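With one protein chain withheld, the remaining protein chains of the complex are depicted in position.
By written order: A and B. Residues from 1 in each chain.
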Amino acid sequence: MASMDLMAPPGANTGLALAEPVPVRPSRVKARIGRVIAGILGVLLLIFILGPLVWMGIAAFAKQWKYPSMLPQSWTLSFWSQVFSSQGLLPALGLSVRFAVLATLASCVICLPAAYAMGRMRFPGRKVILIGLFATNAFPKMGLFVSIATLFYWMNLMNTQLGVVIVQALGTVVTMTWIPAAAFASVPPSLIEAARDAGAGRLRVFFSITFRLALPGIMVAVVLAFLACFDEAQGTYLIGAPNYITLPTKMYALAVNAPIQSAAVFAIVLCIPSIILMLLVRKSVMGGQLAEGFQLK
Amino acid sequence: MTATSAPPVTSTTQRPARNARAGRWGWLPSLGMASPPAVLVLIFVGVPIVIGVLYTLGYTGGLNSVASTLAVQTYPAVGAGPTLAAYSVVFADATFRANLIVTVWVTVVTVLVVTVIAWAVALYTRLAGGWLGRFISGVAIIPLFIPIVIGAYAIRQFYGSTGFPVSLGRLMGIDVPVWTLHTQGIVVGQIWASLPFAVLLISSGLAAVPDSLIDAARDTGASLARAVWSVMLPMATVPTVIVATFTGVGVMGSFTVPYLIGPASPNMLGVALQQTYASFARPQNAQVMAVVMFAMAGLIGAAYVWANARQAKQSAVI
Partner (left out) sequence: MTTTATDSASSGQVDRRSRDDRVPGLQLSGISKDLGGRTIVHSMDLTVPQGELICLLGPSGCGKTTTLRMIGGFLTPDAGRLTIAGRDFTYAPPEKRPTAMVFQNYALWPHMSVTGNIAFGLKIRKLSKAEIREKVDWALELVHLTHHRDTMPARISGGEQQRVALARALVLEPQVLLLDEPLSNLDAKLRIQVREDIREIQQRLGITTVLVTHDQDEALSVADRIAVMNGGRIEHNAEPTTLYSRPRTAFVASFVGAMNWIESGPSGGGIPLQDGTILPSDHLSADHGDRIGLRPEDLLPAPAGTEGTAPAEVERSIPRGHYREVVLRCGGTELRSYTALNLAEGETVGLRAGRALVYSDGELQGGEAAGAGEAQAFERRAAVQRAVASDALDSGPDSGGSGPEPDPAADRSALA
């Protein structure tokens, strides 16, 4: 390469092609305008997201609310006492909790050992199982439920509690394998080796070290699974109605039949467990446990 | 949300520990531990799908027999071969075709709008930072805390004939159209419900792009917009594709939102499915619709796999 001039690149000098001296501090107007636009869009988003919820919330306390007024003309708490004393709420609540607990427990038993295996061990078919479980999400939910219903008819599971539990548990499989698997996988092997080195047996190591460290991730998965079961409406409706009415499926009926005030009260009650539980795991969800679960290699 | 300098490009992910039990069959216990969910899914998802497809092709006996007995009408296969009778009946129905169009339209519009909004929110939070960014991100996540039934009901009331926009319009003398019991309402509900997941995933995708990569692009002469286009966008392709496919499949098969907000007809396939199965007692027709939905989802899934494979090849992290 004797001919190559190694002191500078060939061709025209581009060093100052884009250079533009700026001796004076640029004005803040552009930045200000940008912030104002962002603020306006933020407010629009706020109305879009919260508007419907607030509107419904107000209705729960409204005695008389005539169109087109922005606020009710008179307020009352009567619908609250009505709903709480009505026939439907407590049984539906009880059933919702029972199904959700059963389904989540079943999911724990079935999925957590698998999550451990997939997070910390190597075996043929590991990737296949992971992707395969994930693939259940690839099927449109209602289509799946219809197909399951046909099988349930044959297995005599239609309109049974077991049927509902199975359907709800199915919905939690991905959450209860992927997220705990990522949690187990993130325990550094060096910590386990140090414990074995100190003399701990395998079971001891598992409970004191691995399980403890993966617990936050597992808790996130359990809470998300419980919520998914508690709020599950479609499958429960298809399989359980009309014998087993949970809170969400009752909502379907209320939405079309009941006055907006009762439905609104019911809705708020149904929201409370969701909000409380989600607030508890909020940090992990927004902090990336959820997204990390998707990155499992 | 800003990222600090990242280590050099070669990745070091936590590998699963080798199974301590040596020997040729050492992997058996692990496979055993991992199988329960797989078995559950195989029995309660795999089998239904297979018999469902067979059902649509006319095999009304065997596992499908009980459902068939309860049916008002089925189209069984003649002899041993499959038949497309059920398919032709369903596709001949103008209502079904209308539902199909509505389903595709709502899905496409939702995916596009959600992707754009999620990118806008995530990008603003990442680049501008500050309390405004965090606030906007936080607001976008709220629907995650609310059960979908409640959300759909609230939207139904809000955009209804006595809802907020219509009332506000009336007070100001403007005629605002009612969106509840129309396709527009369904789209609004789907966007509302799909936004949090999209924002979360794209935000995490953008957070994974270190500041130094953007700085380096600007250092070379790119404006901030060009840097985002040439560096951030390509690097966040995977989360974007995940968002698009998940949202697409989720919207396509949804029931609650179109049921509560949409019109009686035409509505999305999810609602038609439930009605056809339960109210009209035509499980085989419903199964046909389900298979059509699976096929559409399959196309989306194929796109996802293709995009993922391309990404993996590019970043050489296989």
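Heads up, the rule we're going with is that a contact is a pair of C-beta atoms (placed from the backbone, for glycine too) under 8 Å apart; a residue touches a chain by one contact, two chains touch by 3 or more.
Bear in mind the structure is a predicted one, so any value in this text is a computation, not a measurement.
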| item | value |
| --- | --- |
| In the full complex, displayed partners of the excluded chain | A, B |
| Which of B:S65, B:T95, B:S161 or B:T220 contacts the chain that the document leaves out | B:T220 |
| Chain not shown, touching residues in chain B | 5-11, 210, 212-213, 215-223, 226, 230-231, 234-235, 314-317 |
| Residues of chain A in contact with the chain not shown | 1, 4, 6-26 |
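Note that only the chains that are shown with their structure count from here on.
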| item | value |
| --- | --- |
| Whole-Å separation of chain centres (CA-atom averages), chain A against chain B | 13 |
| Chain B - residues contacting chain A, complex | 13-14, 16-19, 27-28, 30-31, 33-38, 40-41, 44-45, 47-49, 51-52, 55, 63-67, 70, 117, 120-121, 124, 128, 132, 135-136, 139-151, 153-159, 161-164, 166-168, 170-171, 192, 195, 200-201, 204-205, 207, 221, 239, 242, 245-246, 249-250, 252-256, 259-260, 269-270, 273-274, 277-278, 283, 286-287, 289-291, 293-294, 296-298, 300-301 |
| Touch list for chain A against partner chain B, complex | 17-18, 34-35, 38-39, 41-42, 45-46, 48-53, 55-56, 59, 67-70, 109-111, 113-114, 116-126, 129, 132-133, 135-144, 146-151, 153-154, 166, 169-170, 173, 176-177, 185-186, 188-189, 192, 230-231, 233-234, 237-238, 248, 251-252, 255, 260, 263, 267, 270-271, 274-275, 278-279, 285-286, 288, 290-291, 294, 297 |
